[in-house]
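In this view, the complex is presented without one of its protein chains, the others remaining in place.
In order of appearance the chains are A, B and C, and numbering begins at 1 in each one.
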Amino acid sequence: MTDLRHLRSDFPILGREMNGRPLAYLDSAATTQKPIQVLDAVDDFYRTKNANVHRGAYALSSEATDAFEGARAKVASFINAGGPNEIVFSRGATTSLNHIAYGWGLNRLSEGDRVVLTIMEHHANVVPWQLVARHTGIELVYLTLDDHYEVDISGLSDLLDERVKVVAFSGMSNVTGTLGPVRALVDAARSVGALVVVDGAQLVPHAPTDVQDLDADFLVFSGHKMLGPTGIGAMWGKPERLEEMEPAEGGGEMIADVGLYESRWAPVPHKFEAGTPPIAQAVGLGAAVDYLEAVGMERVRDHEHEITGYALKRLADVPDLTVYGPGDPERRGGAVSFSLADIHAHDIATVLDEHGIAVRAGHHCAKPLLRHLHVPATARASFYLYNTLDEVDRLVDGLLDARRVFGLNA
Amino acid sequence: MTDLRHLRSDFPILGREMNGRPLAYLDSAATTQKPIQVLDAVDDFYRTKNANVHRGAYALSSEATDAFEGARAKVASFINAGGPNEIVFSRGATTSLNHIAYGWGLNRLSEGDRVVLTIMEHHANVVPWQLVARHTGIELVYLTLDDHYEVDISGLSDLLDERVKVVAFSGMSNVTGTLGPVRALVDAARSVGALVVVDGAQLVPHAPTDVQDLDADFLVFSGHKMLGPTGIGAMWGKPERLEEMEPAEGGGEMIADVGLYESRWAPVPHKFEAGTPPIAQAVGLGAAVDYLEAVGMERVRDHEHEITGYALKRLADVPDLTVYGPGDPERRGGAVSFSLADIHAHDIATVLDEHGIAVRAGHHCAKPLLRHLHVPATARASFYLYNTLDEVDRLVDGLLDARRVFGLNA
Amino acid sequence: MSALDELYRQVILDHYRSPRHRGSLKGPHIHAEGLNPSCGDEFSIDLIINDGVIADVATQGQGCSISQASGSMMTEAIIGHTPDEARALTDTFKRMMGIEEGESPLDPEKPGSVLGDLEALQGVKKFPVRIKCADLPWTTLADALDRSDA
Partner (left out) sequence: MSALDELYRQVILDHYRSPRHRGSLKGPHIHAEGLNPSCGDEFSIDLIINDGVIADVATQGQGCSISQASGSMMTEAIIGHTPDEARALTDTFKRMMGIEEGESPLDPEKPGSVLGDLEALQGVKKFPVRIKCADLPWTTLADALDRSDA
């Protein structure tokens, strides 16, 4: 086992009790906990370097700018981007996807153009395209999941024609843990000259990511799901795409000149960063990236494979439990959704909460997927580098107790 | 004098040296420093309550939600809103203005409709309207400044007709300190049924604000300019306006239901808050509001009047110095822009930086205004509750040294 | 009894598994729908009011045991009563749950005397996140009664 137990002491909240039990935090797909290294970086920024960036002609402002731009460079190298200028900071994956939909879509797509999505997309990769569709008349087309919870690409070639302008999909489902079939979708998109947008919100935090290998046009992710602060995320874009894309937001810092009726934009990436950016949060994300790199993303991935595999094995012993997602832990991520007998997902979560175990229950912002699975809500356990096999055991015990509480034999 | 000197020890960064001198931070119009109360609130959130909001069925997530929604309630009461649901969190004033321009403007304005702005607007209240104009064909119309740096409303009645759909203006200029003529502009807008948008980025931090008195439709502001963290801001909207406005961003948390091709929105304010919000930053803003209320916004305002008055008086003694802005400290804010002889603003800032004094130099994201003033850049000192009269004296000494360095008699 | 067992009492599980007055009504009726967007629970109600009395009621929905059981018990409690009595009951319920201000209306000496089966939902109060589950049917009912102007 890639034992990462020693890291737990870096996370103050993991020392907390919940309902009288030690907190077992199994909701990292929603948001992750933060190590002191990240908290200290943020705090230190405010205590010693805080100033607005880019605009200053004084040393403090230049220190702040260096910290902010230094974070950009760290994030760039974390995903092996060509350089810092390929990274655009934002509030998070959702905002970045909206930027792409508006900045690229609203300006370059028109009636009858198609955007291909998968049924497993998070609302963040559905609703922005719907909003842009209202203004442009583009059509959304969905790939579905097969019986093994894998994206069904059998009909892909029939679907491909010159109307397809964008293929946008999640690198990993936050519900089923399904990995997006990156190679097939990128090749398909390339064959018709379509843009490739990868929602990496659940991908980048959990496995080594190399945008050179990925070969997409855009990749988005959120800091808070990878040990970083809330309020920060990033979009990586191919330089050509960033050049041709229009800004979705206007304001200070993103301009070369502002006239009364027209303006010219600053160079990439600044043209996409209107206004005062989330400065301290970017610095925090830089520290999160440092932390993850020190652990090693391979180890993070291996640890999660191990824990997910163990969880799938142990959950199979719980009577009447159904896991929604691929069975092979090496071919899926660490988000494990399930239902248990006739016990509603919220009731499962409440029982587990009494055991000190935090799992999510609901539609996980993926209503199209849940409809496809014919289930109104699931409970979901999701793992990160700080989770342990013990916590999986506690999860199973909690589920058996839920059966008891609901009058089912344990 | 409203002596607030004792507050300085709450701000760790103010104890710092800059180029061998105690830091005199005179750039609060760009961003403010943060008291430990705010830093601790953010840190404590991450250490004890961190979880994603709204979605959780476990106690930790409900604690996080309570902290986040509690911050919304604090912000609402700080500006005397009708209730927390009138507050929409965002990344900052810029994002909020873009939300209004896109959410309201893109959906409800069309060719030939007019948006009235003033020449003193920050780019954040210019560029979003220009972007929306590209898609809708709306026209921008500007009120100008008179010789006393006041918004010239003499031509207002000629300008008003049924084409005017929005009147959007800054409550206080970040360059000249000019106060927006709220009463006149609100009345004018009402007379033709136009929407009133107030950019309160420089207003809300510096004086008591009561949205009931203001009687606008929207008011936006940024947390980082009022002792709060970066990455957080807010939009207040009249309930009717928030109801009728479409969301500009799509994603999780802002929906009631998501179909494959269409979705329904969650109730206000959630429909405007797509994705994971800046949770810890909202909590920090709540703490900033607590801090400001404990000091008292009247005292904040009085302190700034006093210090601005003193600065205007002392600067008048520096030869060849021109202040761009109203002369009466009670009728302006605490942003004081100036030029000095033929010394470029950046050179002024560099000399002052050597004296440990942080002032901003440049166009202050207000190029239309600087063109109107026929000056490519100004130096700007701006004050907040932690500044002192001593710092003004140091500013004046620094400026005299700039004269010496540039070979002008002191 | 542990807090969990108090929450999931037998009577609640029974209403959850066998909800009363399930379905929809034909004919002149009032319809209202409620949604708890944060968890996705849904609840809808049809009411027929004859001669100033709630003559029939039917509900549909999906969600956790608490929301569905609360709705099921509600149907039994309001049928045969006037809209005003149903409103009063709603207030009583909301006061019991701490959703509306005011002293708890229950008599600790005589459990079940004021709200019948519904008193079993008291256990939810120890689980603040779940209170809105119990409340969803009642908010939907209030909405329906408002529409009826009855």
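Keep in mind that, in the parts below, a contact is a pair of C-beta atoms (placed from the backbone, for glycine too) under 8 Å apart; a residue touches a chain by one contact, two chains touch by 3 or more.
Keep in mind that this is a model prediction, so the values were computed, not measured.
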| item | value |
| --- | --- |
| Contact list for the unshown chain, restricted to visible chains | A, B |
| Residue of B:304, B:354 or B:391 in touch with the missing chain, whole complex considered | B:354 |
| Of B:122, B:225, B:363 or B:394, the residue in touch with the unshown chain | B:363 |
| Contact partner of the left-out chain, one of A:19, A:37, A:62 or A:144 | A:62 |
| On chain A, residues whose C-beta touches the chain left out of the figure | 54-59, 61-62, 255-257, 266-267, 270 |
| Missing-partner contacts on chain B, residue numbers | 342-347, 350-351, 354, 361-363, 367, 376-377, 401, 405-407 |
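As a convention for this text, only the chains that are shown with their structure count from here on.
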| item | value |
| --- | --- |
| Most distant chain from chain C, judged by the mean position of its C-alpha atoms | B |
| Centroid distance [mean C-alpha coordinates] between chain C and chain A, Å | 38 |
| Distance between chain centroids, defined by C-alpha means - chain B, chain C (Å) | 46 |
| Multi-partner residues of chain A (each touching 2 or more other chains) | 345-346, 350, 361-362 |
| Per-residue overlap in chain C, given as positions that touch at least 2 other chains | 38-39, 129-130 |
